[in-house]
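In this view, the complex is presented without one of its protein chains, the others remaining in place.
Order of writing sets the labels: A, B and C. Residues in every chain begin at 1.
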Amino acid sequence: MVENQKNIPFAFRHFTPEALRRALRKMHLIRLFEEGAEESYMRGLIHGTMHLSIGQEASAVASCMELTDADKITSTHRGHGHCIAKGADVGRMFAEFFGKETGYCHGRGGSMHIADVKTGNLGANGIVGGGLPIAVGAALTARRLGRDDVTVCFFGDGANNEGAFHEALNMAAIWKLPVIFVCENNRYGMSTPATYATAVKNIADRAVAYAMPGITVDGNDFSAVAEAMHTAVARARAGEGPSLIESLTYRWRGHSKSDRNRYRSKDEIEDWMSRDPIMRFRTDLIAHGVLDAAGAEAIEAEAKAAVAAGIDFARESPSPAITDVTKFVHAEAAA
Amino acid sequence: MVENQKNIPFAFRHFTPEALRRALRKMHLIRLFEEGAEESYMRGLIHGTMHLSIGQEASAVASCMELTDADKITSTHRGHGHCIAKGADVGRMFAEFFGKETGYCHGRGGSMHIADVKTGNLGANGIVGGGLPIAVGAALTARRLGRDDVTVCFFGDGANNEGAFHEALNMAAIWKLPVIFVCENNRYGMSTPATYATAVKNIADRAVAYAMPGITVDGNDFSAVAEAMHTAVARARAGEGPSLIESLTYRWRGHSKSDRNRYRSKDEIEDWMSRDPIMRFRTDLIAHGVLDAAGAEAIEAEAKAAVAAGIDFARESPSPAITDVTKFVHAEAAA
Amino acid sequence: MNAQTLFPEVQQREMSFAEAIRDAMAIALERDPTVILMGEDIGVYGGAFQVTGDLIERFGADRVIDTPISELGGAGVAVGAALTGLKPIFEFQFSDFAALAMEQIVNQAAKLRYMLGGEAAVPVVFRMPSGSGTGAAAQHSQSFEAWFGHVPGLKVVQPSTPADAKGLLLAALEDPDPVIIFEHKLLYKMKGPVPLGHYTTPIGKAAVVREGSAVTIVASAIMVHRALEAAAELAKEGIEAEVIDLRSVRPIDRATIIASVRKTGKLVCVYEGVRTLGVGAEISALIAESEAFDYLDAPIQRLGGAEAPIPYNPDLERAAVPQTPDILSVVRRLVRGEV
Partner (left out) sequence: MNAQTLFPEVQQREMSFAEAIRDAMAIALERDPTVILMGEDIGVYGGAFQVTGDLIERFGADRVIDTPISELGGAGVAVGAALTGLKPIFEFQFSDFAALAMEQIVNQAAKLRYMLGGEAAVPVVFRMPSGSGTGAAAQHSQSFEAWFGHVPGLKVVQPSTPADAKGLLLAALEDPDPVIIFEHKLLYKMKGPVPLGHYTTPIGKAAVVREGSAVTIVASAIMVHRALEAAAELAKEGIEAEVIDLRSVRPIDRATIIASVRKTGKLVCVYEGVRTLGVGAEISALIAESEAFDYLDAPIQRLGGAEAPIPYNPDLERAAVPQTPDILSVVRRLVRGEV
């Protein structure tokens, strides 16, 4: 029995079937949200640029499995997945992309600044590495206020070469703060391969420089990410300090809308696409009897409907008043 | 014979007696220079603040043993020792401290900016960590121009927590540039113990994060530093890339002139003072027959005379014209 | 001694500028458990300029937090803490090192409330020892207030007296948005009467520190004292200068400056930052576009820092920023119609 248990991947031992089904739903929601955003962009409904996380869904969702609303995350320019994983409403997200008053940022932030501070999402960030010290500050607040919440700090392989990475990890370590650094290594920072830009093979090896645990996991393996996170979150909640998790994954789309993919081969992209993390998780769920094919289809269909409803909500929402350019610069004076 | 050789420390096998005597002279010169600067400061001849390197002489001199004028160094706010080790004239250094036109910076820079670009000293730096990326740039120049010079980048234990450290070491490593990072770990960044501020025990262990060799040596052991440098310089000249050397040492004086030493004990200071790196080297030189006691005295006396002459030169030198405030902001227009 | 912050009926004590700031921090730490101090060597060392002093002994290392030498990260930790419920006061050892943290101050702290559509707040205070005169040369003597004054989302103040140093810091802590406080290093030892207990000096209000009718001198930080010195001298010559202590760079107190220039018809701006694109440029421009324009009877004069880094040599260093004789000579020429 114990032997048997060991052969079952962590996620299927640890989470309830209900939780696993919710995870699958979130992964589908992320994928469909990104596709919906892409299509809206093509149709001219969205302004600016966007960074899609298609292909990285398992990493985002597995990382947030054990977080409550009191726990915080800091995210990146490629943050839609994290946002949904932490519980955001896709309607308000689309509304933000459409620049509407009903958006998470009332149309002021757009894709790169979506946040929901009240439920612990401290926001995407337009600055690579910008969220790293902020996450440490959030963890400091938890410590100071005697709360046991943890902060999960997402960042990319490219961000790991920013000075902010070094300063943030060092401070988190010396103060033993409850923060988990999750590096989503999707092999490129824009066009620049991690193997070129980063002196060390595994980014998790840099944990040694901060005397914190570091682990590299297959970021497309839901259970592997969830297991590493479980250990790190428990450690953080117990006051034992930070961890660094490197989650190996891949983005299917270009870096942003203007990417011509000249730095990687079609073969490489197709190879990764053939190993879709959502289909992999779905297959595993079915294999472990968490749901059947029809159940999976229903979850996907339900996510599809939510995305469609979200886009409708966004389209129908009002735009901010043009005269409100300086609104929200400062707190409104108490009336 | 081979066995015997092995018992002889590196420096005494590797350097000529003449070179070793010059090294001793430089160490004395540094100590006496610092004492002269301190006294001049007390007597109101020097303005501002200064950071003395008394106690760290072996590290500075041993690090520069194998450098030519074509090789570069970048230094720090605690840079007098590096400057002398690289070959600066103490008269022009004093003149700079006295704010005189004959100083290395024509009185514009003072203690924190002494440089002599022509002989490869790219300068002290008032910004902790400021010299780290600059050193990498100097090494890039050598590579681009096909020269085999190396750059030695001095910095302190405090500086190793700056983001600039991380970015500089990473770039040096990925480009395999000829730079040697010498961290003079004197246990404190101002009042802050390295054991508090730095998450890892040995700063040299951070080399792992850049896939470069890292070594911790007794920085008060001339030969140990020289040996580590020899290996690193050879590696750099051979195009094999950077190294990180952590040189453990101690500053006898306070951080700067305003330090009340509240963060360390008298015992600790006295313990380190009882293990004076200059006396240690001098004793070793005598033990290995490089000179005798009288010869050592003569070297010290000669250094003393050079410092006295330097102070005289500085005192008698002219000050810059007050109307020249904006001179040197830009290159003079070609006449 | 700004009228706005002195309350004769309130008990007060003679304190140095540094002591007044420490007093404000102690009061804040006492009153509000979410207040923390962060910075390099602010603990046992007491701060590079001995401003935090013994606060670590009184409030412990949990609240008076020595950071590693990591300005970008340190400022970012303060931003993250402020975003999630603390009120950090972050000390840069010298304002020059804020150049390392512009990203967190300007791209994050200043913009988060706006980017997030009002759904977040970053009530952080950055303290910045600033200015020249200590012989520390080009990388330790800068005046960056114009940079921050250019950034929407920030508030920027420059106290010139101990009472204002305390009152503005306490006001900054009550402000729901990020506030930058420039503390001129040469003022730290200056003494003056400081009201005891908690009070605030409003951010965004200049102070008329001497009334006069012949010329308006708007000065900031240490220049206020030089302007007052010059005004006393000028009074002997029969020239009555009105001296305004700017106090707040962002928002700037247009009304007080405009009212004064309408009265005097002449304006001299005195500031230590580099002349070009410095605070005086804004003051000049706000007058030149205002209703006071019609009352101007002479060109607006700016006395700012030299177009050079701060030099080390002490005589050059003094020559690089406005001194009292410089103010005297520009006012005399202005009043005589020589400019």
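In the analysis below, contacts are C-beta pairs under 8 Å (C-beta built on N, C-alpha and C of every residue); 3 or more make two chains touch, one makes a residue touch a chain.
These numbers come from a predicted model, not from an experiment.
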| item | value |
| --- | --- |
| Interface partners of the hidden chain - shown chains only, full complex considered | A, B, C |
| Among B:K6, B:R144 or B:K266, residue touching the chain not depicted | B:R144 |
| Residue among C:L100, C:V157 or C:I203 touching the omitted chain | C:L100 |
| Listed residues C:S16, C:T67, C:S132 or C:Q301, member touching the removed chain | C:Q301 |
| Interface residues of chain C (partner: the chain not displayed) | 72, 96-97, 99-100, 102-103, 106-107, 110-111, 114-115, 137-139, 146-147, 149-153, 250, 252, 273-274, 276-282, 284-285, 287-290, 293-294, 296, 298-302, 306-309, 311 |
| Touch list for chain A against the chain that is not drawn | 47-49, 96, 99-100, 105, 107-110, 112-113, 125-130, 158-159, 161-163, 189-192, 196-198, 258-259, 262-263, 319-320, 322, 324-326, 329 |
| Hidden partner chain, residues of chain B it touches | 72, 74, 103-109, 113, 115-118, 122-123, 125-127, 130, 132-142, 144-145, 163-164, 166-168, 170-171, 174, 326-331 |
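The criterion applied here is as follows: only the chains that are shown with their structure count from here on.
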| item | value |
| --- | --- |
| Most distant chain from chain C, judged by the mean position of its C-alpha atoms | A |
| Intercentroid distance (Cα basis), chain C paired with chain B, Å | 37 |
| Centre-to-centre distance between chain B and chain A (centres being mean Cα positions), rounded to whole Å | 46 |
| Residues within chain B bordering two or more other chains | 161-163, 196-198 |
| Touching two or more other chains - residues of chain C | 68, 70, 72-73 |
